[in-house]
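First the structure, then my questions, so here it is.
Part of the complex only, each chain left as placed.
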Amino acid sequence: MRKNLSLAKWRAGEQTIGAWLSLANTHTAEMLAGAGFDWVCVDLQHGLLDYGDLRHMLPAISTTDTTPIVRVAGNTLAEINKVLDAGAMGVIVPLVNTRAEAAAAVAACRYPPQGGRSFGPIRGALYGGKGYAQEANDEIACIVMIETPQGIANLEEIVTTPGLGGVYIGPSDLAYALGLPPKGDTDEPIHLETVGRILDACKRHKVPAGIHTSSLEWAKRRLEAGFNFVTLGSDAGFMMQAAASDLAAARGAQKRERENTGY
Amino acid sequence: MRKNLSLAKWRAGEQTIGAWLSLANTHTAEMLAGAGFDWVCVDLQHGLLDYGDLRHMLPAISTTDTTPIVRVAGNTLAEINKVLDAGAMGVIVPLVNTRAEAAAAVAACRYPPQGGRSFGPIRGALYGGKGYAQEANDEIACIVMIETPQGIANLEEIVTTPGLGGVYIGPSDLAYALGLPPKGDTDEPIHLETVGRILDACKRHKVPAGIHTSSLEWAKRRLEAGFNFVTLGSDAGFMMQAAASDLAAARGAQKRERENTGY
Amino acid sequence: MRKNLSLAKWRAGEQTIGAWLSLANTHTAEMLAGAGFDWVCVDLQHGLLDYGDLRHMLPAISTTDTTPIVRVAGNTLAEINKVLDAGAMGVIVPLVNTRAEAAAAVAACRYPPQGGRSFGPIRGALYGGKGYAQEANDEIACIVMIETPQGIANLEEIVTTPGLGGVYIGPSDLAYALGLPPKGDTDEPIHLETVGRILDACKRHKVPAGIHTSSLEWAKRRLEAGFNFVTLGSDAGFMMQAAASDLAAARGAQKRERENTGY
């Protein structure tokens, strides 16, 4: 079947950069998938979209070699199976607290006997190609998020869950878990230390580690820290970043014009 | 009824800045409408959306005071009426070649006896409020585009069409009309001269003039030139501008990291 | 093929009552189709819906024997063909000004040699059943609206257009045509007289006549006047009628309660 190019890089210890898709739109998915990112992640948890949109967005991403990943809203077999059947090559499962939850997430991504995924990969097999049934267990990345107090406490147990494709840090929720305001790109020592501790556990156990950022500056810092997959920004975030900056500048020009002309 | 705030500014000779909506998405419409633009224009001509999307986007825009404008795909009574009934406060009609076409566009925006708009403003009246039937003819802006060889030739006749709410220049099509490649933000003398000629005709006849741009730099130049309504950029454009720029920078950081670490 | 039950009644001189569908919703279509009306009309002209919605609503209406009619946004072969292919048993064409326009509408509803409808009734034939190709020309009602000054002036020519399935009056637009405000349920003498004149022309030429109303009172008056198909109200109208009336009464009760209790 089709190789999971991002997973292959993570397994080889390489670094990748991804984009976050939080908008229900086939075209933004196709554009960002074509912009040069290694992977894109369609966010069913906080994104303003659901499965009905995903179904259109995954084919649009498949016009490129960019790896399609989906963050599910919850850790259920039903939802994880559905996004895999639709053609996701990886899932990110939020708010994983325990090794049992991590193992359940992995099992939902694996056909028997390794797991309990139900067979029926309608679009998954069309996209994955010949050999999907045989190789999907190897190619599909199950990534769990460590971002809650309980998750941090169970760090080692979670990271060593067999079959894990990666660990992803949601730094805003992590901030909450540490008693801080929900700011993910932060220099708070305890936050930096905890992120470092999670990264270190991943490195020791050879589990790919990823993290969310909301700015170029922090994406660079996370790359420098050695993360394997770093989210640079989101569709909506990129849009508002440029719009706000350009509008402020244009308003300045307009103001000068008004002062010159009286209008 | 609700006042058309942008039209009021144009009539007062003031300058405004707008954003272009080419994505079928309720949330991007709400975000950009809330970003501080004077108006937003939902593009049914070149945008990847249609009436089915417009219907959700106009209410989202109506959570703000930003003026909702719609560019129709063609100059037909049916389409213009449908977008006005949905709550547009202005329409931009592309590719207007003659005074007859301009007059038809105006008539499609006006209830009898001024025009031939059919009555049934289901959402228009909900959004516009009390007095819609009486005042819509005054508050709704009919804006025609001058961008074809024939349109340029008929400049004076078009600009003086009674009831016109404004003239909008599509500089890419205008470039084509002048034998140039379809670049709108251009210093080609004949292009600058033609844009200036259209603007001048508008100024002489006290018709608000607007123009499309794809960059902050050109938005500023068009404001300096005296246009009343200038499009600063589009949802998709803003998104790709920031994504491309940030990704290039992040790739640089990644490369340095790879050189340092061997990955 | 399936008989057009409403058209059969009109041809037999009987009276029918219909409901207007202006909301993009499969369930309201199914509910109103099941409520006992003779026909329902999905309004692509002023309704907040388009073909994408119609496609779901027509099957829902087809769970009942209620006749599905569609008002198109404009008098084009393309649109009329598309709604017939989707399973409409009748079309209402707005703003017909001349006999030529009426004849064009009829031709768009008729397969050759009677007209120029293109063959491909994908859902029309599924719903219509065996014999659709042979009998559709007889069973599909082409109804034109007379509601403009020109249409009134050409009344006799329009009404006598061969193949016409009916004439429908939009009384709001008719009011505009007569120099009145756009109120359809009106006692203005010139309005009543014109409505009567159109009805009379239909009766003389044995063409079924219909009219829009927005209230029970006027629906009754139009039935008494002898119209064959009378629109009693719309989905949105019914909803707001009951909501407004009940809310006002409940607010009264709330106020009394507040006065009693101090809250």
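As written, the chains take the letters A, B and C, and residue 1 is the first residue of each chain.
Basically, a residue touches a chain if its C-beta (ideal position, glycine included) is under 8 Å from a C-beta of that chain, and two chains touch if they have at least 3 such contacts.
On a predicted model such as this, the values are computed, not experimentally measured, just so you know.
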Oligomeric state of the whole complex, in copies, if 3 are shown: 6
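Convention: only the chains that are shown with their structure count from here on.
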Chain occupying the most central position, where position means C-alpha average: B
Type of chain B:chain C copy interface by residue overlap (half), same or different: different
Reference chain C; chain at largest CA-centroid distance: A
For chain B paired with chain C, centre-to-centre distance based on mean C-alpha positions, whole Å: 34
Multi-partner residues of chain B (each touching 2 or more other chains): none
Contact footprint of chain A on chain B as seen in their complex: 12-15, 17, 19, 23-25, 27-28, 31-32, 35-37, 48, 216, 219-220, 223-224, 226, 230, 232-233, 235-244, 246-247, 249-251, 253-254, 257-258, 261, 263
Touching residues on chain C, where the partner in the complex is chain B: 22, 24, 45-50, 52-53, 73-74, 76, 94-95, 147-148, 170, 172-173, 176-177, 179, 181-182, 236
Residues of chain B that touch chain C when the two form their complex: 50-52, 55, 76-79, 81-82, 85-86, 111-113, 116, 118-123, 133-134
